[in-house]
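A protein chain is absent from this complex, but the other protein chains hold their places.
Right after this comes chain A.
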Amino acid sequence: MGQPILEVEHLKKSYVNNVPILDDVSFSLQKGEVVVIVGPSGCGKSTFLRCINRLEEIDTGVLKLNGVSYEKEKKNISKVREKIGMVFQSYDLFPNMTILNNLLLAPMKVQKRNKEEVKKEAEQLLDRVGLLDKKDNYPRQLSGGQKQRVAIVRAMLMHPEIMLLDEITAALDPEMVREVLQVVLELAKTGMTMLIVTHEMEFARSVADRVIFMDKGNIVEENTPEQFFDNPETDRAKQFLNSFHYETVKK
């Protein structure tokens, strides 16, 4: 294994009252790897992702992208964020712009790329997620699943080195979950490095190279998806996975 693309060392983060939300988390991600983080609500998974692109300030610890630490970066933090794409749980498209303008904004303003060139790429990607005919629509005219697919395309257009997906299907109706996760699976096939927080266990199993189980601000278990879902090592993970099963009611 070469140098990890992303390294997190001894990350600590607490909100008010000094209650730790992340308690000494260390983690690394290799290029092309897809890591899924699972865990109960409030265990710090989302905060962990938000700390990685510095939407949340960390208390102590080291964050490194391609070996360069950026946890104290102030001015050039947007340069780091350019390389770390992120998609959120709630639909975060800009409501006052058409789908195409949502996609063009950052590549043109941040990367100063040529409009025609970005537009061509944006249309290609939209076509791949089956939404080319929506390019002149406004976000409110799209369904939740369509919006999330656009949000993924928007992040991809910045050519990020890593994608962070924060429960991107948690706010969707069940039948829309699949269309979004299908796009993520496609991305994984292209070799995109991804860190995914999700509650969709079947999806986690099929997309992940490695599964991380977090609880109470710590990484409790790190395993291959097969091992983790079929034969978890820790009791806490077993307990968590059991909560997804229901006993058959016998009458």
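Heads up, the rule we're going with is that a residue touches a chain if its C-beta (ideal position, glycine included) is under 8 Å from a C-beta of that chain, and two chains touch if they have at least 3 such contacts; residues count from 1.
One rule holds for everything that comes next: contacts and distances are computed from a predicted model.
Participant: Would you kindly match the missing chain to its UniProt protein name, picking from "Cytochrome c oxidase subunit 2A", "ABC transporter permease subunit", "Aminomethyltransferase" or "NADH-quinone oxidoreductase subunit J"?
Facilitator: Options "Cytochrome c oxidase subunit 2A", "ABC transporter permease subunit", "Aminomethyltransferase" or "NADH-quinone oxidoreductase subunit J" narrow down to "ABC transporter permease subunit" for the missing chain.
Participant: Among A:L55, A:L132 or A:M201, choose the residue that contacts the chain missing from this document, as touch is defined above.
Facilitator: Of these options, the touching residue for the absent chain is A:L55.
Participant: Out of A:I84, A:V118 or A:L131, point to the residue that touches the absent chain in the complete complex.
Facilitator: Looking across A:I84, A:V118 or A:L131, the contact with the absent chain belongs to A:I84.
Participant: Which chain A residues would touch the chain omitted from the figure, given the whole complex?
Facilitator: Answer for chain A: residues 53, 55, 78-79, 81-86, 88, 90, 92, 94-96, 105-106, 109-111, 138, 140, 143-144, 151, 154-155, 158 touch the chain left out.
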